[in-house]
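Pasting in a structure now, in structure tokens, and then I'll have a few things to ask.
Missing here: one protein chain of the complex. Every other protein chain is in place.
Chains: A and B, in written order; residue numbering restarts at 1 for each.
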Amino acid sequence: MDGAVEAAETDTAQAHAEQIKAAAEGFGADVVGIAPAARWDEYVPEGYRPYDLLPDAKSVIVVGTRGPTAGAWRSPNPRVMEVLGLDFANDRAIAALTGWVEAKTGHMAMQAPGLPVAGHQPPFSYMLAAVLAGLGTRSFAANIVLNPRFGLLYYSACITTLDLPGDPMLEQDVCPAPMCVQTYKHIGRTPCMAACPADGGGCLDGKIGEDGRIEEAYYDRERCVSRAMNFGPVTFQKVLVDLATEADPDVRRAKVNSDFFSRACSGVAFYKESVAQCFECMRVCPVGRQERKLK
Amino acid sequence: MSYFVDPETYRAYKDRVLELSQSIQINYPEHLPPEKRKPGLSDEEIAERLGLDVFTAREIRCVAEREYYGLDEWQKALEFKERACRDYAKRGLSSVTKKYKPKSKGS
Partner (left out) sequence: MNDQSPTLSAEAARKMIEDTARKGGALVFGIADPAGFAAAPEGHRPEDLLPGTRSVIVVGGAKPRAGDWASTDFRHMELSSTNDRVTALAMKIANLIERELGYYALTVPPGVDAGQQPFISLSLAAELAGCGSRSLAGPVLHHDHGFVYFGALLTTLPLPYDAPLETPACPAPTCVSMFEEEGVTPCTKVCNKAEGGCLSGRIENGRWAERSYDAARCTARVYNHWIPSFQKVVADALDEPDADRRRMMLNSGLFTRTLWSMTYANISQGQCFECVRVCPVDARTRDLR
């Protein structure tokens, strides 16, 4: 390619990236990052890469938004965040941005599908996308991707045929935070592991190496499901199986009319109630805590 | 073709399918060296590994995910969150770390 043409294209791509980030922030994103589609090759098998969903995909734009408000984090009642842990600002932002990319650049764009289509499995992982777009790194806490400024964020992604300059992946791990390394040295576990220990009926375990980085990470997703999806489709299904195999009509009636099943039905009916229903590992996480301090 | 697998096939493969899937996630962080990183396999990879067709492998995984823990675990979850959230509101971080702190010699 002619050098001048190449330079001009690079400038255009850079300008597009800057415009896209500004637009995303205008649509409500707290953070925006871009990853070249080729980055997926190293991390996921065929079938789960951007160009498996959109032929000729070149880039993935990832947005992250904050979930519960600082006030919600302070509530002593866990049910507050079970019912309204987030408001889908990430989905609204990415839907608007995807339309914007097509309208303003003439390149194809699609909102990456992140809902489960087979059991827990989505066609595309937003968490991996956030890591590859340099927005955060995995943590001991359920492999949640923590952003260095905000900690827990909710992510959505847009896959596009537009070739954009990628943001570098973070070199500095967000987890474990220095405070957590100290806690680990002192008591043998980080705050999140202490809050939800695998050896104490919880979900998490792990080791920090001599270099202060995650050396081993263990996460029992199925137990986490029982907590983070306490009510909603999963619970509805489990109760239904229980009802369908219950022989005693009196017991069956009691189960159908139980508060537990009523809440499961509510989680199915009101989707906002079924997104995230456990925050205990994040509650004790120091990353992003400064953003939750208000008057 | 049925939309579900027969119970015998399920029982024969469910433990192996779960082991290979993402139910228990060990060493997922991207910075870990390839020889240490152990992401769970896709349904296609599980099927190939176990000599099943993809539908059967996926179906076994879906059912096994649902059956992994009984409903009592969902009830325990309520108790766990109630305790953890209210304790943290009262005592902050020590609500989770205190029980692990080494006992001082005098105590």
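The working rule: a contact is a pair of C-beta atoms (placed from the backbone, for glycine too) under 8 Å apart; a residue touches a chain by one contact, two chains touch by 3 or more.
All values derive from a computational prediction rather than experimental measurement.
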Contacting the left-out chain: of A:G151, A:P191, A:G206 or A:G267, that is A:G267
In the whole complex, of B:E30, B:E67 or B:D87, the residue touching the missing chain would be B:E67
Full-complex touch with the removed chain, picking from A:F27, A:F236 or A:F279, is A:F236
Out of A:M108, A:V181 or A:A198, only one touches the absent chain, namely A:M108
Contacts from chain A to the absent chain lie at residues 52-55, 91, 95, 98-99, 102, 106-111, 113-119, 123, 159-162, 232-234, 236-237, 240-241, 244-245, 267-269, 271, 274
Across the whole complex, the chain not displayed is touched by chain B residues 3-7, 10, 58-59, 62-63, 66-67
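Heads up, the rule we're going with is that only the chains that are shown with their structure count from here on.
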Chain-centre distance (mean CA atoms) for chain A and chain B, in whole Å, is 17
Given the complex, residues on chain B that touch chain A span 22-32, 39, 41-45, 58, 61-62, 65-66, 68-69, 71, 73-78, 80-82, 84-86, 88-90, 93, 96-97, 99-102
Touching chain B in the complex, chain A uses residues 43-48, 74-78, 82, 118-121, 128, 131, 137-138, 143, 169, 173, 183, 186-189, 191, 194-196, 201-202, 213-214, 216-223, 225-227, 230, 234-235, 237-239, 241-242, 260, 277-280, 283-284
